[in-house]
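I have a structure here, written as structure tokens, and I will follow up with some questions on it.
All protein chains but one are shown at their positions in the complex.
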Amino acid sequence: MSRLIVRIALDRIVTALIAIAVALAAIPVLVLLLFVVIKGLPGMLAPGFFTQSFHPYGIPGGGVLNAIVGTVEIVGIASVIAVPVGSMVGIFLSEYGRNSLGNTVRFVSDVLTGLPSIAFGIFAYTILVATLGHFSAISASVALAVLMLPVILRATETAMILVPHSLREAGLALGAPRWRVTLEVVVPAALGGIVTGALLAMARAAGETAPLLFTALGNDYLQLDPLRPMGALALTVYRNALLPYTSLQDQAWAAALLLVLIVGLTNVLARIYVRRIQR
Amino acid sequence: MKRVLLGFSLSAALLLAACGGNSNTATNPSTGGASTTVTPPAASLTGAGSTFVAPFAQAAFYAYNQKYSQVTVNYQSVGSGAGIQQLTAKTVDFGASDVPMSSKELTAAGGPDSVVQIPDTLGAVGLAYNLQGVSNGQLKLTPATIAGIFLGTIKKWNDQALAADNTGVNLPNLPITVVHRSDGSGTSYIFTDYLSSVSSDWSTKVGKGKSVSWPVGQGAKGNEAVATTIKQTPGAIGYVELAYILQANMTQASLKNHDGNFVIPSEAGATAAASQYQTISATGNFSIVNAPGKDSTPIAGFSWIMLYKDQSDKTKGTALVDLLYWLVTDGQQYGSNLHYAKLPAAMTKDAINSLKTVTASGSTLLNVPSPS
Partner (left out) sequence: MSRGIAEKVVPAPLVGNRQRRSNVGDRIFGGLAYGAGFLILLIALVFLLALIIPAVPSITRFGLSFIVGRVWDPVHLQFGALPAIYGTLVTSAVGLIIAFPIGVGAAIFLAQENGMRVIRGPMSFAIELLAAIPSVVIGLFAFFILTPIMRTNVDPFLNHVLGFLPLFSGSASGYGYLTAGVVLAVMVLPILTALSRDVIATVPRSLREASLALGATRAETIWSVIIPYARVGVTGAVLLSLGRALGETIAVTMVIGNSPSIKASLFSLGYTLPSVIANEFTEAVGKVYQGALFELALILAVITIIVNVLARLLIWRFTKGEPVSA
């Protein structure tokens, strides 16, 4: 009888521990989000925040229009590079890569995730900026694309592996060639996970600063040419949050809040999409 | 006959004006450069470098663009050293640095004669502290005590050496928390330059540089991080750019200058220090720390802009020198309410003369009269 009591007691303790863990996990999340919202709201409500580009200190108004467009363009180009390549590698790993080549690729990808993000910027700088003689948005996109690849590839592989073998075999049994089975049967079944991975990678890329410092450089003017320097929200936050001028600080915090909102929106859209796919 | 003559001279004048082509028009003769306007060609320029000058540079370039909308200047703060690196790699049109290029850097850029370096503004460094009850300027520091604090030989606020200079000030029995920059910076260079020149101990043990091996203290990244750390830590002291100290309303110490007066660092003091030197040059002596003069601020320094002497693109090159000419003359006013000190007249003259040596395919780009 006492053994039962011990077991029940343990159960209660573990439940309590889990509850504590949940509370501890929730606290930094809530506090941080609150922090960003409180510090970011004033700047966001300032006139011209969304419609004007950067004004230096002393000139009233000013906003992050150039940075918003910059982030969208830079992350957009990065995604166009990283998503097809990353998902292809993920497909490779799940369908063709249960061998030592696949293991090597997996290992390399894991190591890449551990490198400081500044290393990706230096890498892109060496191959695209120093060689061409000028900073450009596209070099930033390349740096971000390499940063995004491991995440997309791992998410794709995981999603593809989770698709039951029976689906593949059914397709093959019907006489379809392997590539069609993969593309037209397995990938759609795994699409939810692939899309989530892509969206998470894009969200991370949008918030990265260090890879942009020596590639996109930053630009106070709104410009769309990918071969020239470009601004970005993450750069605005990094460069202005620690200035002694409150108006620019407010702008930096508002930019940070905007980034969080964009990512939040992306997350919500991803979940809705996945749920629709699974219907 | 008169009508023919009139017609002839009119058309001759029109022809000459049309052939004048290049849009440099000096309207008044220069008297130290303050009132000459030069209209630049259309161009899009990129510059990078010092974080210290960024607020001034951005405000000035914005105003320039308002005036001449055909020229857009994109200046980004990446750090003095990075600015030099990018100029050497030719990824930017001009670089900005708180320390001029060293001989090694000049060699990497093509030799000392291939780069023109001009001062664009002046800054001072103050020592901010966090001591309850000790108000702005009340704390008096001498070269010896500053060196002692940063070397770690003076560890507490109520140390004898500090008390000797601060009779009547209530210095608590609190350990001194030294805060310095963790990132390489021109501010650190100017400060360590000062320490090296006033303390032989410092000069041999640590030396001067944008990054040094600090004997004691905690590193914070950037001026503002140093400022905030000081504000948050009772008993802390650190060196911060004057502009930050004034913007953030921090308490700073009175520093004993070369002549023995205790001064609170100020823009006027920086200009006074700079005016003591007639032979400042980027490749020679550019240090103005511990300058003589009764009002001189002891820890101050110029900030520099560097560009290639031989510009490959004539239009861009012309726009660049026109911009920089404006910056050292009319543009200086945009630094005042940001607490940047104006260049003394002698330096402005030097800068203009240096700019006049910039060429493209052999011809000079800056068409202004030489300053008197």
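Order as written gives the chain letters A and B; numbering starts at 1 within each chain.
Criterion: a residue touches a chain if its C-beta (ideal position, glycine included) is under 8 Å from a C-beta of that chain, and two chains touch if they have at least 3 such contacts.
These numbers come from a predicted model, not from an experiment.
Asker: Of B:110, B:172 or B:219, which sits in contact with the chain we cannot see?
Answerer: Touches the omitted chain: B:219.
Asker: Just one of A:41, A:112 or A:274 touches the chain that is missing; which is it?
Answerer: A:112
Asker: Which listed residue (A:75, A:89 or A:144) would be found touching the missing chain in the intact complex?
Answerer: Hidden-chain contact among the options goes to A:89.
Asker: Could you pull out which residues of chain A are in touch with the chain that's been left out?
Answerer: These residues touch the chain not displayed: 7-8, 10-11, 13-15, 17-22, 24-26, 28-33, 35-36, 85, 88-89, 91-93, 95-97, 101-102, 104-105, 107-119, 122-123, 126-127, 146, 149, 153, 157-158, 161-162, 165, 168-169, 172-173, 175-180, 182-183, 200, 203-204, 206-210, 213, 234, 237-238, 241-242, 256, 259-260, 263-264, 267-268.
Asker: Mind pulling the chain B residues that touch the left-out chain?
Answerer: Contacting residues on chain B, toward the hidden partner: 78-82, 84-85, 102, 104-105, 177, 182-185, 206-214, 217-221, 225, 228-229, 232-233.
The rule we apply is simple: only the chains that are shown with their structure count from here on.
Asker: Hey, how far is the Cα centre of chain A from the one of chain B, in Å?
Answerer: Centre-to-centre distance between chain A and chain B: 39 Å.
Asker: What part of chain A is in contact with chain B in the complex they form?
Answerer: It is residues 55-59, 129-130, 133-135, 213-214, 217-221, 228-229, 239, 242-245 of chain A that touch chain B.
Asker: Residues of chain B touching chain A in their complex?
Answerer: 44, 46, 48, 55, 58-59, 61-62, 72, 74-78, 82, 89-92, 222-225, 227, 243-244, 247-248, 334, 337-338
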